[in-house]
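Missing here is one protein chain; the remaining ones are kept as they sit in the complex.
And then subunit A:
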Amino acid sequence: MAFDDDDVPTASRQPAAGSEDAPTLEEEMEDGVADFTKLSSMFSKKGISGKTIRKGEKDFESHGTQAQDKVLEASRQAMEEVLGYTRIHRRDAWVRAWYFPDRFAELEGEDDDILLRERVVVVEHEKGNWMKDIGRSCPSSKDAHGAGRLWLLPEEALYLVERGTIDLWWPNKSFEELLPKPSGSEAQQSFGPDDYEAGLPLTLEAAYTLLVGFEGERGKTTFSKYHVFTHLKRGGFNILRAPQNPELPSESRVVSPSWYGFSLWQSLFSFLSLRQEPKVNSQGPLVAPGLYRSYHSIYQQLAIIPRHKPSPTPAESTEPQDPFKIFYHVWKSGGAPFSKRNPPPPDFRIAVTDTSDTFVPDLAQIESLLESTPYDPPNPAWQGPGRVYQRLKWGHRNVLVAIVDRGLVNFMRFGEGAFGEEKVYERFDNPRGRYRGGKGGRGGRGGRGRGRGRGRR
């Protein structure tokens, strides 16, 4: 077979035929429809993995051998088979949703705490376990007829269509006809999956055209936001849109006591040392001549540039602007059961940017973005010089910026670093490692030059 010259062309003439059973099936379908060669793979979930598609090590270039062509052909066929899959919904697990883009279009912003204005898809059958962070029920105050129906945001609806969970329909009839009150007369028969006078099942492509748009279009998401959403959902995270007018969560006002105590101690310390120092001459030299018994008093005089000091309550904060504005709140999976009504403080806050129209944020952009997140200082247990880098890396506030390049999603973490809070020179006066007085018990761990810097390499 390997020497058969006809082998490869035959295979390529039926690119997705998969295996030899295809013709048999074709013969059996007598409905007059010819294109059934791909039938068996069309509904099969088998054979999807990097291995079946990418076989073995890649080559540098084509060397014109049949062996190479065959491996490539096999990869392509495996891929085509996977992509040729058609989403089907069995009746017992069938979840239909309807596209009603204008039901809440008139709703005003202030009154709309669950973003009903943006919710354009209503779920008819609520089945499955995907609802823990997706969709919100409409309260009866907003919609007397459709009270209690689950409404989806555009990214939620499109994601569910794409993963094959819901069957999205374009309505031919009014909302009231299609979705009668559940409490009403049972006699009213609901429409089945073949009742096309009620509406039309939409394709995935149609769902994209209806649910993805440009920034600022009501009832649509953007491609970059959608890609971030699906990337995280596929990864198992819980994700919700961030509230539009965020009141900073109460945690921001709580100052970690030990951290506060630490800086108090520090300022007391510096106050004591300052008193012993010679007067600083405004004409220079930078370090006044005199007798110095510690590095500390010299470095103090050198510190003439004011440093950024993170504060739990920033003095003046400006409103963050798109795209450097938190759009999603994200929670890791696992742990306590997630409640979309009363979500705990998020694990991550994410702003979404796209490589095609965004540049590196300037200082004002990143500052207002960071200041819109709660104060989140490093863990108070991270004391001592050995954990300088850990503290610096964590920062006092942090935010993730997702950068999307044609569906490829990258996440960058920006932290409010406080280098001014890490006075390396304080260690120079305590060569034995009695770091910051009083904490003698731990001092032994950190001496001069310790840390994850160069010394370790």
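In this section, contacts are C-beta pairs under 8 Å (C-beta built on N, C-alpha and C of every residue); 3 or more make two chains touch, one makes a residue touch a chain; residues count from 1.
Here, contacts and distances are computed from a predicted model.
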item: Record-based protein name (UniProt) of the chain missing from this complex, from "tRNA-splicing endonuclease subunit Sen34", "Replication factor C subunit 3", "ER membrane protein complex subunit 3" or "UBC core domain-containing protein"; value: "tRNA-splicing endonuclease subunit Sen34"
item: Hidden-chain contact residue, picked from the options A:P201, A:P343, A:G386 or A:G415; value: A:P201
item: Given A:R90, A:R293, A:R307 or A:R341, the one touching the chain that is not displayed; value: A:R90
item: Contact residue for the chain not shown (choose from A:L179, A:L210 or A:A418); value: A:L210
item: Hidden partner interface residues of subunit A, rising order; value: 8-9, 12-13, 15-16, 20-21, 24-25, 28-29, 31, 33, 36, 39-40, 42-43, 45, 48-50, 53-54, 58-62, 68-69, 71-73, 75-76, 79-80, 82-92, 94, 96, 159, 161-164, 167-168, 170, 172, 192-194, 196-197, 200-206, 208-210, 212-214, 220, 222-223, 227, 230-231, 234-236, 355, 405-408, 410
